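One chain of protein is taken out of this complex; the other chains stay put.
We call the chains A, B and C, going by the order they appear; numbering starts again at 1 in every chain.
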């Protein structure tokens, strides 16, 4: 099975030969690896390589993963063929700013209505979670094209809140 | 589903009406119970009854279970129809003493051979586990009818070691 | 001593109080909201009662419901923990009116110290130095601008009913006043039900140092040394220490004496904390008194060996303080990290959700005061504090090393946490040198690396990618997780095919 890992802007090709624990084998970029990987519990792995004893945790993170090896971490997105195609098909959204929830929470106040002119950095609405209030701001000046959520609504991380063009 | 619980020598009939968490219902003896049972993780349950907050752990124990409610425990065997039949079919073994391993371990020394005459309390063999040696003794005098394990063998709890008649 | 204690709180502080009660062999009653069904504090208490929907106003702030449970369960004392109703004088009064002991100070002391204005007025008569500012709440934006002009910028806006870093705003210049006033009032209203706000001069590069006090109802009062709470983010404490690295015996004595005068001014009893700002020249100013247990009480416990919750209960039961001032000795150094469900790489947004994995540290000098467990879903509705991790060692440097070690052991899966953030903070030269002020974290966050990796080598990165890919592929093919399953399926399939073949 072939994947493409996206680390920041860098793309790394991964050819996973075997995912059958404990012996996993893959080509990462142009380097071949074989690890004796033990799954201590789901998402927590342990392996030894060159004598080094390494614990790795894999944490789903939005559309990707954060992998920690000891105190070091790397964030990545993993694209299989399907998600690559989807990504390629996505349109150019440079002229729009989609403001999305970066945390789960509740919309406690709308500060604008559709059609309002806004300055870059202006607050659009306030989200509250775990006693924290956060003003969600627009990164660009423009017109509020859409307010996607009503006051009082509970949103998940990634939900669309508003669009500014 | 009907079961018989054996607590020591006492038999208690249980008619389990529903085992679908969280609401479980059963008649125990002649008393009806309904509990809102949460499984915190396998074998660890939590429920409230009359305001009391109770954690219950269920630990498989040989052929039965040990259930702990707080610091109190009860040991039981649970017989469904099949195991009741098996139990009823078992022959009378009063004239034999079956010496079984009460712990997992390794047979490190045989002290008797088949045909030996033994006194009550005499050691038959020595089992070692986790650096502990234990002489397995016969509860009754008689003749060693069978030595069921060779030296060096690893045994599980409950395995037959020897028979004295 | 009490027959039964109800804990009007949740999470790690409810667990903390239950532990103290268990050690005193006093039965406990927990209350829990619908979001907290199966929460650790409810599981650990001897009795537990649901008190309504998730929003605090309908459960943990619902005074009538809590009093009703107390009476039904036969509790003769209530411990409020911190937050929620802990500093609500009306609650304390309702509790006492119901013939139940409130484990805390008198309603009058709570009311006095709960008002920044009244408390400063009372304390000012007792020779305790204070930061220049308004005593009275400010009115309109125009009033605020006028008053501010008199004091001078930069300044602070503070909710009169505030505490714990909520309802605080830094105002650099006049043009920020309007927006700052609006948000501070809104937060104050939401958090404390009171939107009164006052103004105070901003002290440059201050330290935040607080004195723990204990007083009984017989006029005995002692102080248990200080806590260094300077490391804050957006005016909320994130890491606390005991002792303060800048402390010397003379300053400690002076602060302790000032705290005793505040206790006197409020006719205070039970545990309390007197907060001071300390400037670069070691001048100190009274900030406020917290009339409850503090989140960071455990660092004082580690250094003095005194169980503060137990002392609270004993004093509330009417006992005389058994500890005299000369019995209080400080040994070694302790640090506390507040482990939060939040994402330090995304502006510290809270991260509620299910904890899929939990590995907590232990070993010498480590204490983990947690309110969660593996499998628990951290609710959206409450404070994101998961646990307080405390490290004690003979010296501050050793305590830092020990805390680093413990953070490396701590693993939380399924939600985001600030463990890696602390790990990085403890390596910061300014932290190690104890050369910081209350603005340290906010300045440092600007420089802190938030890239896709924190310096992982290429080979390790490759292996990390490989492991993520293995995890991903196994997640998306469930059979891989259950080696037995494919075989069983094959079997069934074979059986079915056979049947089909045999039929005709």
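Keep this in mind: contacts are C-beta pairs under 8 Å (C-beta built on N, C-alpha and C of every residue); 3 or more make two chains touch, one makes a residue touch a chain.
If you're wondering where the values come from, they're calculated on a predicted model, not measured in any experiment.
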Missing chain -> touching shown chains A, B, C
Which residue, A:55, A:98 or A:159, contacts the hidden chain when the whole complex is considered?
A:55
Could you pull out which residues of chain A are in touch with the chain that's been left out?
38, 40-41, 46, 48, 51-53, 55
Contacts from chain B to the absent chain lie at residues 1, 3, 5, 7-8, 12, 14, 16, 19-21, 24, 26, 28-29, 31, 33, 35, 37, 41-45, 49, 54, 56-59, 61, 65, 67-76, 78, 102-106, 108-109, 128-135, 154
For chain C, which residues lie in contact with the unshown chain of the complex?
15-16, 19-20, 22-25, 44, 298, 301, 305-307, 329, 331-332, 359-360, 362-370, 373, 393-394, 398, 401-402, 404-405, 408-409
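The working rule: only the chains that are shown with their structure count from here on.
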Could you tell me the distance, in whole angstrom, between the mean C-alpha positions of chain A and chain B?
51
Chain centre separation in whole Å, for chain C relative to chain A (CA means)
29
So what's the Cα centroid distance for chain B and chain C, whole Å?
47
Going by the touch rule set out above, which residues of chain A reach two or more other chains?
none
Using the touch definition from the top, which residues of chain C touch two or more other chains?
none
